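Omission of a single protein chain aside, the complex is shown with its protein chains in their original locations.
Now for chain A:
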């Protein structure tokens, strides 16, 4: 038996030595067949057990199993190691330049004016307002007269108008929709609407004027609407648009279709009230015109001014876009240079 044991040990040594020389998983199979297969030397040795004494057999059998197990274990270990090395190599070879761009999925941009309009719409939708649209070609009647601006009223000078005929014009503001909305509602309350839209004035185009621009009008009509409600509503709006630290300041002003009227200032979005170049050192920037709906406008639109009251406001998305995005020339908004527009690609 001693001789067989020696042979076993030598076999194990040889097999393990062979195994370490193998460097590719595909060559492992041959080794396995040679040392662990049916026709392997180990199998042949184990078959010689029959020639041993009865009492030697279990011991020898045990030795054979030990060798087999050792070889199996070595095989598995080697296989795992080689496979890992091979995969690592393959992955290394598959490495790509991750700094190259991805396949382009074209992305344009919403126009900055539309961005501002949508944002403002969403704020007022959240406050329960609806959005209404109206005609850009208006009658003198709706654009002026029903807004308490009779013909030859000196305040018509405030808005130089593009006329298409004696009676038809390009609306100079979105305010005619105040009247049209009240007429459509036929005395129902509450009215809570905003009106975004294009408007036109006979202004020479320059860095701060555009003959075409946009406005957002707001109108609330109901019973018991107070001037303080106007301030509260605009303050909520300002906080939603520019941040919770916002405040509004009202200054007396004049619009023919509101009484009392106010200019509405917000804390300067640039310096937050410290005073800077944008706000000309005042800490405030003028953003809206507003006021309580003029009793004559209410009465002309079918709402008894002794019973109902309301407020209206108007603002310019261009001005807000210019403040928010640091645009210094309004003409950039209408030039539609894609290099300019591409700066607004953020969703």
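To be clear about the criterion, a residue touches a chain if its C-beta (ideal position, glycine included) is under 8 Å from a C-beta of that chain, and two chains touch if they have at least 3 such contacts; residues count from 1.
Here is the rule we use: contacts and distances are computed from a predicted model.
Of the names listed as "Cytochrome o ubiquinol oxidase subunit IV", "Tryptophan 7-halogenase", "Phenylalanine--tRNA ligase beta subunit" or "Xanthine dehydrogenase, FAD binding subunit", the one that matches the UniProt record for the absent chain is "Phenylalanine--tRNA ligase beta subunit".
Residue A:131 is the one among A:44, A:89 or A:131 that touches the chain missing from this view.
Contact with the omitted chain, checked across A:32, A:57 or A:111, is made by A:111. The chain not displayed touches chain A at residues 100-101, 103-111, 113-114, 118, 121, 124-131, 133, 135-139, 151-155, 157-158, 162-165, 168, 170, 189-190, 192, 198, 200, 202, 204, 211-212, 220, 222, 224-229, 231-233, 235, 248-254, 256, 259-263, 292, 294-296, 305, 309, 333-339, 341-342.
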